[in-house]
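Removed from the display is one protein chain of the complex; every other protein chain stays in position.
Going in written order, the chains are labelled A and B, and every chain counts its residues from 1.
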Amino acid sequence: MDKELIQQIRDKARNLLKEGTVEGVIGYERASDDLTSRPLFAYSPSDTERLIFDETCAHNLVKYLLDKKGKKIAVVVKPCDSRAINLLLNEGQIERDNVFIIGVGCPGMVETNWNHKSETLQAKCRTCQLFKPVVYDFLAGGEIERQAEEETYSDITEEEAKSVATRREFWLEQFGRCIRCYACRQVCPGCYCPVCFAERLDPLWVGIRIAPEENDMWQTIRSFHLAGRCIGCNECERVCPVDIPLSLLNRKLEKDVKELFAFQAGLDPEEAPPFATFKKEEVMEFEK
Amino acid sequence: MGPESPFTPYLATLKTATQLTPDIKLLSVELEDPDIKAGFDYKPGQFALLSAFGEGEAPFGIVSLPLQKDGLEFAVRRIGTVTRALQELEPGDTLGVRGPFGNYFPLEDYVGKNMIVIGGGIGMAPLRPVINSILEQRDDYKELLIINGARTPQDLVFQPEFPTWMEAPGTKLELTVDRGDEEWKGRVALVPDVVKELAPSPGNAIAIVCGPPIMIRFTLARLRDLGYKDNQIVTTLEAKMKCGLGKCARCNIGEKYVCQDGPVFNLEQISQFLEQP
Partner (left out) sequence: MNLFASKDDVIRWLGELLKEHVVIAPVRVQEQTTFQPISQVEDVVFDFNNTALSPKGWFLPPTETLFSVQRDDGKVELVPTKVERDAVIFGLHPCDARGIALMDSPFLQEPSDALYRERRSRTALIGLACRQAQPECFCTSMGSAPDDPSNVDILLTEGEDGYIVQAVTEKGKALLPKGLAEYKGKVPAPPKLEAVPTKEVVSAMRELFNDPYWEQVADRCLHCNICAYVCPTCYCFDMRDYADKGKVERVRSWESCQSPGFSLTAGGYDPRTTKGERLRQRFCHKLLYFPEQFQDVACVGCGRCVRDCPVNIDIREVISNLKQVTEAKSGS
């Protein structure tokens, strides 16, 4: 644990609350296992003593800003999380003036489960190229020097080389385990439809069965709704209770969008995701 | 033969479907099995789950009188996929019925009392069998005041019965709409305001209220202003009911399962619930 970094976060949070700049600060505290971490909502200066930051603080806290619309809130964000802020700003879901961003340089997050902390960095952190938040009001701990350890899309390229039948078989098996708990949706900062298509009855998009066909439908539409919008925090995969490798889907779409539109979500609050805009020069081949 | 599983509905045939308002139809339904039909006992306020096979099941108050065995009646307002499918059924089509479920209005406790029945929109549905039961045993009750409100004159339900209600002895029917039209000569006022204006005395009275939540809230306040005690005000609660058996754990308001303990409660009972509806 970087004590100085934590002190900076606590000091900032305490002052923001004391001065009344914000109503609350969303950060991290130690979890009940005394080993990993969990989100903390600090509303009084004394609460800020519980704030921590270390390599177990995987949660993307930006999601919670959607619950606090219209309130002045400070939030601790890692570089990948910060892209969610730009996404939500671009999509008009949050107001910049209402959010105070306490950015942190990121040492990379390790794989954790309750009461388990691995030495291994999460896969997303092994390929991460972003070590400083893309947007912040205060940067705690200063900038971090790191190198990406792996090529970003090596696993995706590997998947792409497989036959359609092989991939289909793989995904049906994976989705066969899905229990439709919707943790992937609930944790995702890009999933905020007032009524999710999965709950919509009229028209009915996907039935209530927890079965391969419906799960397939659910997961396919979920990932497509995030094409060009997924900011790569990989929270969906982390929270999945049946370990479905959702990042393979999300990053395949991310890679395609990057190649087709030279776009990555959340890097610039002014630039809308490709499927939310239309540019004249984007003439599709079938129109030629 | 009864259904083996409490989730298997009784089969029934749609006898008639009458358009009551632009979005409400009165469905008259006959249970297919003669034994089940003969044994289907219910009281005003109880509900049943109707199935439109292929769409699903939804709860509806039974609006006919218990004596009417060959035609169970339900007022179905088009509000979602199941109600739309039910409204699209043609006479002769098969549908499913599970029930009767829940408690009922304790009309026997109200013998000798002045009755004020206040309904808004489709909220008149569970009140219709209350009114008709009182009229069946007219001498058992004192004055009957019916206040029936709707958004527009077209939306007033059970219009064919209005003449009977108006002409019944000791009975008054007061109609009101939120928005009139060229032909409407009656009241244009909100139900709570009509309650305030008519100011029915709380002495020896019971008020039964049913309608949209906002109407209920303000009507209850007006009744309390008039001096009604909580045990003199009775209402039915709305909740998401799926199984009707207290098993699917959806319709609870605090510790009460609306499908089993309700839907009929007086305000005194409701005020003691842990969770307030």
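What we mean here is this: a contact is a pair of C-beta atoms (placed from the backbone, for glycine too) under 8 Å apart; a residue touches a chain by one contact, two chains touch by 3 or more.
Note that the structure is predicted; figures quoted are calculated from it, not measured.
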Q) Which of these touches the unseen chain: B:A17, B:L31 or B:A58? A) B:A58
Q: Write down which of A:D11, A:E169, A:E199 or A:E259 is the residue touching the left-out chain.
A: A:E199
Q: Among B:P6, B:G39 or B:G186, single out the residue that touches the unshown chain.
A: B:P6
Q | Touching residues on chain A - with respect to the absent chain | A | 31-33, 36, 38-41, 59, 63-64, 67, 113-115, 177, 179-183, 185-187, 195-196, 199, 207-211, 235, 238-239, 241-243
Q) Touching the missing chain, which residues of chain B? A) 3-9, 11, 51-58, 79-80, 82-83, 94, 96, 212-213, 238-240, 242-243, 245-255, 274-275, 277
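Everything below uses one rule, namely that only the chains that are shown with their structure count from here on.
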Q | Approximate Å spacing (C-alpha centroids) for the pair chain A, chain B | A | 48
Q. Touching chain B in the complex: which residues of chain A?
A. 201-202, 204
(Q) Which stretch or stretches of chain B touch chain A in the complex? (A) 80-81
